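All protein chains but one are shown at their positions in the complex.
== subunit A ==
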Amino acid sequence: MPIPDLFTEGLKRDWKVTNAAQLEQDLTLEADIAIVGSGAGGATSAEILSAAGFKVLLIEEGGLFTSSDFKLQEHEAYPDLYQEGLGRMSKDGAITILQGRAVGGTTLVNWTSCFRTPEPTLAHWASEHEVLGHSVEELAPWFARIEERLGISPWAMPPNANNDVLRRGCEKLGLHWQVIPRNVRGCWNLGYCGLGCPTNAKQSMLVTSIPALLDNGGELIYLARAERLQLDGGRVTGLECVAMDERCVAPTGRRIQVHARHYILAGGSINTPGLLLRSEAPDPHGILGKRTFLHLTTFSWAQFDQQINPFYGAPQSIYSDHFQWQDGATGPMGYKLEVPPMQPGFSATVLGGTGVVNSELMQQLPNANMMIALLRDGFHPDSSQGEVQLRSDGSPVLDYQLTDYTWEAVRRTYQSMAEIQFAAGARTVTPVHNDARPASNLAEAREMIDALDLRRFKARLGSAHVMGGCAMGEDASRAVTDSLGRHHQLENLSIHDGSLFPTSIGANPQLSIYGLTARLSSLLAERLAG
């Protein structure tokens, strides 16, 4: 039986959806509220504000891809669905950055892990960054509302064998582990969340908040890049967008002029600070784009005697926070442990390097496990941080400089992951570093890890979580917006995405973005109605 394509069926109704690539002339659009970005923050805001009776225009740079487009093929999904055609990296090329770019944003391609913002993170924001009104208690009803909306609950099926390595290893060593809550309904347990969900089980923005916006009479325009905010004193007077070609690479030459009463930026960290930088938005304290964070991610590869088939099954269902908060929020850097889905293109590229080690390990892919450590940066003054800058063509890029404080944690992550993988019965473990070789016992792994030359390019690094760059806080000399996401200098501009976070989250950020922006949007609706 064919799977219903919810979005395509909706398009047959009276939804207002425009493909800017096909515009034959310039266009002017008017709305009460214009929102840039259709991911977690933008689409959540669009649903709430349109339900409150406002005319909402949602603007997306990427293309529109729906369930019948998702063929579970890496070579098709990566160029279509990711920022810069999966080429996005830190400025020096050392860190691969995975961010979605399509209608639905990163929610279309994330691995469905949902965590409420950790209590130590919120406490740190309140005490160190003058963030008001975001305590665990104040946010709880908003998280509960989103969990209900998106079907978020701990994964009820057994973990796949790749996740079970993490569970077994932690269990054996007496370390913390838990089941991951996922935003799915009727999930088929296929394992291809990163390539677009072909069954509409993932409750991404494509099948939830964006249809709700369109049912509420809102409007969506895609393949439209927000180029520049037009400013007059302390107000935004317009937004200039350029139509992109179907590849989302080159402008077609058509322009879209947007006028709205209020503007919301939700293009995610990197793109949101980038748009403000291009617009030469007021930045009297020179903080725009600064303090941009990653959950810098390291990898450890293990071979098992038994078959794991790590490319199949719900990609993330088990996590460990054993090493996350053990030294408090501001001690040596903490990290969360998870596993990724291991389709071959992703796996081979993470492994990197040349020659026999890569191909020897890849030939045993069905018996492999990979573990990842997500480092929690931004809490300690010496931790690495990034700065969003503009390239000569105006496109944004993240300059991310690693520090000794961060490298110290990188080495610990390799040690932790190797220990867990051997405890789970691994035959060999290879920290994913160009100089590493498969170690056949923990002592050998420990010795190798202690001796690894930790530097860019040798250590294979990635990140799927970019946060900060437009920090919120009450002190206008240290924050771009106030605690409600209102720009400190531009009165009719709000920011509703992960760029608000004053540090990294210390957990996969999607639920933090949903919960926070749901609250900010509801308060904005009250203010605009008042």
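Basically, contacts are C-beta pairs under 8 Å (C-beta built on N, C-alpha and C of every residue); 3 or more make two chains touch, one makes a residue touch a chain; residues count from 1.
Methods note: contacts and distances are computed from a predicted model.
**Q** Have a look at "ABC transporter permease", "Threonine/serine exporter", "Cytochrome C oxidase subunit IV family protein" or "Twin-arginine translocation pathway signal protein" and point out the UniProt protein name belonging to the hidden chain.
**A** The chain we cannot see is recorded in UniProt as "Twin-arginine translocation pathway signal protein".
**Q** May I ask which residue of A:F7, A:Y78 or A:Y335 touches the chain that does not appear here?
**A** Here the residue in touch with the unshown chain is A:Y78.
**Q** Which listed residue (A:Q364, A:T403 or A:S522) would be found touching the missing chain in the intact complex?
**A** A:Q364
**Q** Of the residues listed, A:T8, A:Q22, A:S127 or A:S395, which one is in contact with the missing chain?
**A** A:S395
**Q** At which residues does subunit A meet the chain that is not included here?
**A** Spelled out for subunit A, the touching residues are 3, 71-75, 78-80, 84-89, 91-94, 96, 188, 190, 192, 198-199, 247-250, 311-312, 343-345, 347-349, 351-356, 358-360, 362-366, 391, 393, 395, 397, 434, 456-458.
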